[in-house]
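The complex is shown incomplete by one protein chain, all other protein chains being positioned as in the whole.
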Amino acid sequence: MATYVLVHGAWHTGKELEATANPIRAAGHEVHCPTLAGNRPGDVKTTGLDEAITSVVDFLAEKDLSDVILVGHSYGGMVITGVADRAGERLKRLVYWNAFVPNDGECLNDMIPPHYIALFDAIEKEIGDGSVVLPFPIWREAFINDADAATAQRAYDGLNPHPMKTFKDPIKLKANPAEMEIAKSYVNCTEDTALPHGLPWHPRLSEKLGLFRLVQVPGSHELCFSNPERLAKAIMDAGRD
Amino acid sequence: MATYVLVHGAWHTGKELEATANPIRAAGHEVHCPTLAGNRPGDVKTTGLDEAITSVVDFLAEKDLSDVILVGHSYGGMVITGVADRAGERLKRLVYWNAFVPNDGECLNDMIPPHYIALFDAIEKEIGDGSVVLPFPIWREAFINDADAATAQRAYDGLNPHPMKTFKDPIKLKANPAEMEIAKSYVNCTEDTALPHGLPWHPRLSEKLGLFRLVQVPGSHELCFSNPERLAKAIMDAGRD
Partner (left out) sequence: MATYVLVHGAWHTGKELEATANPIRAAGHEVHCPTLAGNRPGDVKTTGLDEAITSVVDFLAEKDLSDVILVGHSYGGMVITGVADRAGERLKRLVYWNAFVPNDGECLNDMIPPHYIALFDAIEKEIGDGSVVLPFPIWREAFINDADAATAQRAYDGLNPHPMKTFKDPIKLKANPAEMEIAKSYVNCTEDTALPHGLPWHPRLSEKLGLFRLVQVPGSHELCFSNPERLAKAIMDAGRD
């Protein structure tokens, strides 16, 4: 039996990962799905990356978890990298699931195409409280392309405005992921086009891990909604010894 | 219930798409498989791209079809792009299935490797009526690599000489596909090696669509022969709202 902690991506909360957590629990493992600072109901939308990382470090300490397989989705890859830097002694393996892999000094926006940055900047200005949202057509076509329309809409309705500062804050690391001694895996959903135009998740970002285990699975960026059972299987293949 | 129009590729006719159309019909949709000008029995082989496009524009008008999901295979991508430019008001979504995506002023030959152009030129000269055929070894190994020998031969025997002019004619568009407001999808068969040598269909051509929905499915360029049911499912995933 292993202990999994699933860290959600931007616009999500831990609640949306429960459907993925359940098949992992059914296989005999302990699974936690905390919600990051910045995405909890009532959180101010000026939250930065360091606060988000701290919220997971604190979660691990409060629950006194050890030998944790720490899984990060998308923006969650920024967070689990920071947690590994600050609380590595509680971790057994990092699992990046179509997630950003930062080196020291990089921010999320350093790894996305210029047209996304321009779009997010414009939306942030329009909203005015520091948050950014994802327009539905981009969500439908590029994030959840493998789901039917009803699933895409229901999932979209559950999203929350995301603090833009977490995309702009450079991460501070004592060592880059390739130099971290912890075991690492990358789960790549093969129809994920959330990062378009020749800037794919894998191998562009995965190779920053140095030695890592690749697990690939059919699906979009939001496989947690379109097929959580398949995603759970991939996470377990990535997390096992 | 939706209305699908399936536009075949070079050397094919609409008849070869009936096996793909049938499972789409069985799911409750209306499906048409017209044959393009230049590929109909008796057509002169000096037919150009504009005539092929016109033949679909006319087909939509004759049947008075609207809200059409217009699917194009391979060379058919040239044709559906032209139809969207000229009869966009009848269309709901474009679905490119391992298909060429032209910008204004591009011809099909602009998107294929030089050794194919040289081969096609040589064959066209030898035949002498403006048409080109595909040598069987290339068909067998690079176009229908996922089928058994009998299926590959039977499918080959049904092909018709294709008017080479349609490969050389630049398309005239008021707007490039990325700027077209219509919804767009790209179906990518993952074992398609009809375009070899680092010039793949996806993402090289698909990214010219701007925002689009990706659907991937195992199979060769000629999945319509090797597994029409699987292709039909992919087309429906690409075509749904």
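Think of it as A and B in the order they're written, each chain with its own count starting at 1.
What we mean here is this: a contact is a pair of C-beta atoms (placed from the backbone, for glycine too) under 8 Å apart; a residue touches a chain by one contact, two chains touch by 3 or more.
For clarity, every value in this text was computed on a predicted model and none was experimentally measured.
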Task = Just name the one of B:Glu51, B:Asp146 or B:Asp169 that touches the chain not displayed here.
result = B:Asp146
Remark   = Where A:Phe59, A:Tyr75, A:Trp139 or A:Phe212 are the choices, the one touching the absent chain is A:Phe212
Message = Could you pull out which residues of chain B are in touch with the chain that's been left out?
response = 137-138, 140-142, 145-146, 148-149, 190-191, 193, 196-198, 218
Inquiry  = For review purposes, identify every residue of chain A that touches the missing chain, sorted by number.
reply    = 183, 203, 207, 211-216, 237, 240-241
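Simple rule for what comes next: only the chains that are shown with their structure count from here on.
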Remark   = The C-alpha superposition of chain A onto chain B, two copies of one sequence, needs a rotation in degrees (nearest 5) of 120
